[in-house]
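The next block holds one structure in the form of structure tokens; read it before the comments.
Only one protein chain is missing; all other protein chains are in place.
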Amino acid sequence: MKKKDKSLIFEMSVPGRKAVTLPDCDVPYTDISNLIPGKFIRETEAELPEVSEVDAVRHYTRLSQMNYGVDSGFYPLGSCTMKYNPKVNEDMANLDGFAKVHPYQPEETVQGCLELLYETDRMLSEITGMDRVSLQPAAGAHGEMTGLMIIKAYHENRGDFKRKKIIVPDSAHGTNPASAAITGFDVSEVKSDERGGVDIEALKSLMNDEVAGLMLTNPNTLGLFEENIVKIAEVVHAAGGLLYYDGANANAIVGISRPGDMGFDVVHLNLHKTFSTPHGGGGPGSGPVGVKKDLIPFLPEPVIEKNESGYYLDYNRPLSIGKVRSFYGNFGVVVKAYAYICSLGANGFKDVAQTSVLNANYIMHKLKEYYKLPYDRICMHEVVFSGQKQKDMGASTLDIAKRLLDYGYHPPTIYFPLIVKEALMIEPTETESKETLDEFIDAMIKISEEIKEEPEKVKGAPYTTSVLRLDEAKAARDPKLIHTQ
Amino acid sequence: MKTVEGLKYSKEHEWVKVDGNKAYIGITDHAQNSLGEIVFVELPETGAELNSGDVLGVVESVKAASDVYTPVSGVVAEVNEELEESPEKINEAPYESWIAVLELSDLSELDKLLDAGEYEKYCKEEA
Partner (left out) sequence: MSAYIPNTASQKHKMLSEIGVASVDDLFSDIPESVRLKRKLDLPEAKPEMELVRHMSQMARKNCNTDEYTCFLGAGAYDHYIPSVVRHIISRQEFYTAYTPYQPEISQGTLQAIFEYQTMICRLTGMDVSNASMYDGASALAEAASMACSVTRRKEVLIPECVHPEYREVLSTYARFAGYKVVVSSIKDGRTDINDIESKISDDTAAVIIQNPNFFGAIEDIEEMEEIAHKNKSLVIACCDPISLAILKSPGEAGADIAVGEGQSLGNPLSYGGPYLGFFAAKKELMRKMPGRIVGETVDREGKRGFVLTLQTREQHIRREKATSNICSNQSLNALSAAVYLTVMGKKGLKEVALLSAQKAHYAYEQLIKTGLFEPAFNMPFFREFVLRYKYDVAELNKKLIEKKIIGGYELGKTYPDLKDGWLLAVTEKRTREDIDRLVREVVSL
């Protein structure tokens, strides 16, 4: 019989054990029942863990060892820009003058924080070609939501209440339609043409005076630049709509081309992608939103302004959409992005874009004889293959991804975008060396050979991880979301 | 893919079994096959009045959720609560695992549906 798994923190608890000793109470002690009426007091104690400090440290260290981060190895997860997260940025965010500052401190005691936010706004505006940036949204999806609210508020302020529709391409991230829906828009999908871009004729036929705007990722989720972007902007603007830039793929164009110059009116960026802040296992991120001049009045409040006596928070913004989050956003994340921008400087961004695009094209070139390339043209910072050939031989894209785990890699994004069957979306980023790319390419080739020879082996992968393939159907059918004794 | 003679089929891959003025509605073998392992079924409320084309319920696998549309109009007379506990029944026996029973309000709607042969042909063309 197998040894019973007792690896949850709750299963390690021993009554009476503790990890922290708090100081004795140094003020006169009054029994809690004399401070707070009994009917407001908890009936049963919250069963939190009872472990020692060393138990806790070993537990979480063991958990960390079952994880894979960018520092562990290559992480070519398409659309997520898993670049290296510079260590010094972490140190900067942990400085007492940033980490130990209360959000409601008087403005004169937080001039450094306000300066940092103000300067980040200015620098991101320059990078995107926009006029003003709000750092309040906490993530990319939150930025989308904020940007769409701004678009709606702008139209309504013009007295135009009939624009209830947002257009998204069929290759869009799922967040685009979801963000449009929660901000009260109806969603129409525009199809892609045979080169992978927006089908201009289809777009024209969708445009009318009910369309509030078009959301576009550029380069799009196929890793392809919208060649017709100028025309697209014309079509949308001519019908009175606004153009929204989803910054998920901004890494390909920083320092080379700016959404503002392409005709976009609203932009969101992901600081956790393009600006190197770590993903934290799924957050915290930060999704700043930039706008053109006419839309500035609608930005979330407060906006950071500057006058002769210093920086201040401006709440006097009658047309603002309001607040989308408490305080001023994920400040600690913004500190890291600010440090990154300062490290790269005026010339660094172009190098980032060029190298990320070069790395992706290198992978595309080396792998296209092994994997089907649905759009055979120069790509930007990521390349989308299809595992269709391998699927026909008996191993799916999921199997390829799982087999990569045995080779020590984080797999690419799979089954996205939806318009490519068996999609494998590879984004190497600029922070990977040629040697790393070559090794990864070799592993991908080896897997394609394994599929020819023994597909069963690939289908059984992974073999080397802390757990093997997990039963996701069981998890969903009979949800067990918390531990019960 | 399997079909059963005597049932009516919709192009959205639902089947209808008529019993007097009652109709049992479920999803076809083809539909369950393309969804994969079904993990959850959202049932309608009894007494709900539905027009043909309205959402009758939702069938979910791990990575997909598919609305089930009623191909006929009527009032929901009964729902198959067994599917709440054992959604996998739809995978195992799609033509026995009805989702709901409707009391039909317009029998002529049945004429617009396909028979087994027509449905099979339709699926082949769709692929």
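As written, the chain order gives the labels A and B, with residue 1 at the start of each chain.
Here, contacts are C-beta pairs under 8 Å (C-beta built on N, C-alpha and C of every residue); 3 or more make two chains touch, one makes a residue touch a chain.
What you are looking at is a predicted structure, and each value in this text was computed from that prediction instead of being measured.
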Requested in this report: Quick one: say which of A:Gly240, A:Pro284 or A:Gly394 touches the chain that got left out.
Outcome: A:Pro284
**Report entry** Of A:Ser171, A:Thr217 or A:Asn330, the residue in touch with the unshown chain
**Finding:** A:Asn330
Query - Residues in subunit B touching the chain absent from view - result: 40, 42, 60-65
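In the analysis below, only the chains that are shown with their structure count from here on.
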Query - Residues of subunit A defined as touching subunit B within the complex - result: 415, 472-473, 476-477
Query raised in the report: So in the complex, which bits of subunit B are touching subunit A?
Result: 37, 39-40, 60-63, 87-88
